[in-house]
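Rest of the complex left out; these chains stay put.
Chain IDs A, B and C follow the sequence of writing; residue 1 opens each chain.
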Amino acid sequence: MTRHEATAQIIAAQQAKGIKWTEIAARVGHSPAWTTAALLGQHAMSAPEAAAATEALGLGPEVALALQSFPMRGSLEDPVPTDATIYRFYELIQVYGPTIKALIHEEFGDGIMSAIDFSMDIERVPDPKGDRVKVTLNGKFLEYKKF
Amino acid sequence: MTRHEATAQIIAAQQAKGIKWTEIAARVGHSPAWTTAALLGQHAMSAPEAAAATEALGLGPEVALALQSFPMRGSLEDPVPTDATIYRFYELIQVYGPTIKALIHEEFGDGIMSAIDFSMDIERVPDPKGDRVKVTLNGKFLEYKKF
Amino acid sequence: MTRHEATAQIIAAQQAKGIKWTEIAARVGHSPAWTTAALLGQHAMSAPEAAAATEALGLGPEVALALQSFPMRGSLEDPVPTDATIYRFYELIQVYGPTIKALIHEEFGDGIMSAIDFSMDIERVPDPKGDRVKVTLNGKFLEYKKF
């Protein structure tokens, strides 16, 4: 079973069982963001994590095995995403990309925010004018090494 | 003076004067992220904001006028950014795009995080294993209206 | 059943039964534009809406379930559409895009017309020189928030 096939079965099972991503994450023992990304084919799980996830979804051992493989990362069909919910984040890079770069360099010097030593959190912030989505990206600063 | 010419003068003046983006932001009265984005050609300033910014940078009234124009947004030369500091954010969308979508829908229903009614903050988080970059994205949830 | 498979079954059923999109919309209780877009895989229906739609089309509960999933939006195979009926709308953006932007900014200030808090209507306007297609786009103005 390829990783793509496993992802398709996972999405189908999640919808059919009506189980929430956050519930599966609780069972797996990681954050909703990491767990959902792993289930959608972007991270490799350990054997116990994969077992917990597939048990929650009612899926078999081949899916659990596939979840432990190292995935070929990348989940967009096109360089520019077409789905509005995802596109807005691409738009933020179009508007704020050089700003983020300028402010990171100003504060830290030449380097990057790691996308590997990284965590992400998505929260709902109640607001009388309409609740807000708060996404926190947290990555280690990595300095360009001179050599 | 076009907006692009104004941006080029602003970058040159900022480097020549050695003034920080955060200092200009303090003078303009907005966050570093919004102010830097405006100065890099992505937002329109009010007349007083533009005056404060150009005074801080030692630039003339044509730049101030240009800063008040509505910019054609978009700051990447290619659909996929090549600069490593910016690319890492694009990579996050490749890895976490569908995850963000799934978790927003699970929590809020069908809709998006607004990139217009939106704010962003970049912080340094001290950490003994290496300081971290924390980027907070905060946008109003907008629900798809059925009609 | 994936959303794509559901869409394929819906199109086949609509043609085989000869039922009009507007008739299904009337049964679903929404406008033809919203309903057709949902049936073509671009919006999520509620359970009763999905039930009404699949009943009208003579399709089963798996299709109804799929219609309630949050779709990955985007219906064009290529960035530039090739079908003439759809292309003409892309051409309008090529010709009028900056004009629309200039007039929205002139009237409202810096911001956008929402594509989320949005409705659309398509009408036939009788005309002795040839009937006309009238498409009305109606979206909430969203002002760029300074922060």
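Criterion: a residue touches a chain if its C-beta (ideal position, glycine included) is under 8 Å from a C-beta of that chain, and two chains touch if they have at least 3 such contacts.
Worth saying up front: this structure is predicted, and the values here are computed from it rather than measured.
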item: Identical protein chains in the complete assembly, only 3 of which are shown; value: 10
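Throughout what follows, only the chains that are shown with their structure count from here on.
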item: Same-residue or different-residue interface between chain A and chain B, half as cut-off; value: same
item: When chain B is superposed on chain C by its C-alpha atoms, the rotation angle in degrees, nearest 5; value: 180
item: Between chain C and chain A, distance of the C-alpha-averaged centres to the nearest whole Å; value: 29
item: Euclidean distance of C-alpha centroids - chain B vs chain C, Å; value: 31
item: Gap in Å, rounded to a whole number, between the CA centres of chain B and chain A; value: 23
item: Chain B: positions in contact with at least two other chains; value: 33, 98, 101-102, 105, 111-112, 114, 118, 120, 142
item: Chain A - residues contacting chain C, complex; value: 8, 11-12, 15-16, 78, 80-85
item: Parts of chain A lying in touch with chain B, wherever the complex brings them together; value: 20-22, 32-33, 36-37, 40, 42, 73-76, 79-81, 83-86, 88-108, 111-115, 118, 120, 122, 124-125, 127, 129-142
item: Touching residues on chain C, where the partner in the complex is chain A; value: 1-2, 65, 69, 72-74, 76, 79, 115-116
